[in-house]
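One structure is given below, encoded as structure tokens.
The complex is shown incomplete by one protein chain, all other protein chains being positioned as in the whole.
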Amino acid sequence: MADVLASPPKTSPSEPGPRHADPAGTVHEGEGPVRRDFLKLAAGSFAAVGVGVLAWPFIHSMNPSADVLALSSTDVELAPIAEGQAITVMWRGKPVFVRHRTAKEIQEARSVNVGELRDPAPDSARVKPGKDQWLIVIGVCTHLGCVPLGQKPTDPRGDYDGWFCPCHGSHYDTAGRVRRGPAPLNLALPTYAFTSDTRVRIG
Amino acid sequence: MAEGLHDSDVSNPVLRWIDRRLPVISMVQREYGTFPTPRNFNYFWNFGALAMINLVIMIATGVILSMQYAANTGLAFDSVERIMRDVNYGWLLRYAHANGASMFFIVVYMHIWRNLYYGSYKTPRELLFMIGVVIFILMMATAFMGYVLPWGQMSFWGATVITNLFSAIPVVGQHIVTWLWGGFSVDNPTLNRFFSLHYLLPFVITGVVFLHIAALHITGSNNPLGIEPKGPKDTIPFHPYYTSKDSIGIIVYLMVFAILVFFMPNYLGHPDNYIPANPLVTPAHIVPEWYFLPFYAILRAVPNKLGGVAMMGGALVILFFLPWLDSSPVRSMRFRPIAKWAFLLWSVNFVVLGWVGGKPAEQPYILIAQICSAYYFAYFLVILPLLAKIERPLPLPESIAASVLKHRGGGPLPSGATAKPMEKA
């Protein structure tokens, strides 16, 4: 210890161009008393915690802001939609499919063995009670986010009369459930409620 | 050891593998670890590190803010208010960015003041100093364009007045102004390009800062005595001595910063900038941000358009010539009994310039601005060259170590020449 203390700092520039500093001249951590190591540890970790806490506002600022979270809802008038027709409305920047199903389509959706589905859900869980003819789903393929075809009469509706995603070939049935292709899940259901027999509020 | 690889001292095998191929660890070790640094820095030497940290804070908050900001005259003011109200912690980021600009100037002004007092601009550090002046000018441009972005009244009229400075240039002036505006007044094209440049320039500054540091590490730092280190006894490794000393400065800096951001976030701003820009009405009393006021005062001191602009520009440009205007071989003002007072007076003079810059353009403020502007230039052009010839400096200590150790014992100080202010710390 004594000779350590007696030795001068080992860095040795002999002139203003201090490029020749000896890299071995670092003062080694071990030589200080224990108190300093503890202090250094305490100060270091305290500072690290502070930096960590301060990072949060930066990260959180990129989360949805209050105005985005306070989304307005979308009202949809159902009366003009004839049986067999579908319309697309915008909600939260995404398309929502509102489909007026025919009796045949409802029948198709009901007759499926739920247990065999990739994402098992009975048709009754896909619609509101007593409103079997109205299927309302978010029109975003659960594979990688494309909008499936099947809204227009001229669109392909896939092998199950529902929707067909042209990007990677997922097929959805008349309850918006995935039946074939790479999509893992059924088309998602938005939160919605019937405000009258012919009006629905999404959101 | 394989041919062509760097000879690394790092012991950790992974880090060593990297370091032998790209010696960044060795470089940091060499430039910030063992880097031999004069042992007698006082706390004025904190401001370089503080400026670096401030730059990082400004870029971090600015990049995040730009994700929410809309550079369009119809949306800018509203998007800033949305940041303040609806974006998570948006108010914190915006206030930190706005007050960060003020902190940046406080820090850089102190850094420059230290440079001028201790003669750090003198040989061999002339280029280091000139690069610093370039950084200062880039900062001013960045700050000015940033202030335009919220598109309040002061933003708009500040932009109008400052861009109109260029119209003082003979013949082509008006064309340059139209070109700057991208139209016939400060408008949407102006706002868009200012936003683009405001985003770009900080990265240019970062690049120039690296040049500044590279140049610093060639010559090494100056120190309060203004004499070069003569041997190992005069220097200490940068780490842990100056990392720990800088840390204290950082805490004090953050305290001041926090007080501004959390308790008086609009103190350094102007209420008029919370009024949306209106091209039809100029505010009754327009002033630039506080950090421009000394230069603004010089501009207004001259009752001639071109003259005023030239003087204001000259107040900055003259700094590039300072290393040659002051030809005294003694750096530190501690050993220059006359120059020291001339410089302290210059410092007060600069603050007075800032004060009159914020006053209306009427008497007696114009007269004060004229006197102070005259002294600002006289200091550089007359006093320093003259003193270099006639002043008799005090005797310099033989070495840094000798000076430091002499006063450790706390004996009586001879002539104050070799004080070590940080002894207590």
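Think of it as A and B in the order they're written, each chain with its own count starting at 1.
In this text, a contact is a pair of C-beta atoms (placed from the backbone, for glycine too) under 8 Å apart; a residue touches a chain by one contact, two chains touch by 3 or more.
The criterion applied here is as follows: contacts and distances are computed from a predicted model.
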Missing subunit (named according to UniProt) among the choices "Phenylacetate-CoA oxygenase subunit PaaI", "Spermidine/putrescine transport system permease protein PotC", "FAD-dependent oxidoreductase" or "Cytochrome c1": "Cytochrome c1"
Identified contact with the non-displayed chain, of B:Ala141, B:Leu165, B:Leu254 or B:Leu381: B:Leu254
Among B:Val14, B:Val171 or B:Ala284, residue touching the chain not depicted: B:Ala284
Contact partner of the left-out chain, one of B:Ile25, B:Leu55, B:Ala76 or B:Ile106: B:Ile106
Residue touching the undisplayed chain, where the options are A:Ala42, A:Ala103, A:Ala125 or A:Leu144: A:Ala42
Missing-partner contacts on subunit B, residue numbers: 39, 42-44, 78, 81-82, 84-85, 91-92, 95, 105-106, 109-110, 113, 233, 236, 240-241, 244-245, 247-248, 251-252, 254-256, 258-259, 261-263, 265-268, 270-272, 274-276, 284-285, 287, 290, 293, 334, 344, 347, 351, 354-355, 357-360, 401, 405-406, 408-410, 413, 416, 419-425
Interface residues of subunit A (partner: the chain not displayed): 5-9, 27, 31-33, 35-36, 39-40, 42-43, 46-47, 50, 66-67, 70-73, 77, 80
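Basically, only the chains that are shown with their structure count from here on.
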Between subunit A and subunit B, centroid-to-centroid distance (C-alpha), Å: 44
Residue ranges of subunit B in contact with subunit A within the complex: 9, 26, 29-30, 33-36, 60-61, 64, 67-68, 82, 85-90, 92-93, 124, 217-220, 228-233, 235-237, 239-240, 247
Complex contacts: residues of subunit A adjacent to subunit B: 8-19, 21-27, 43, 56-58, 60-63, 65-68
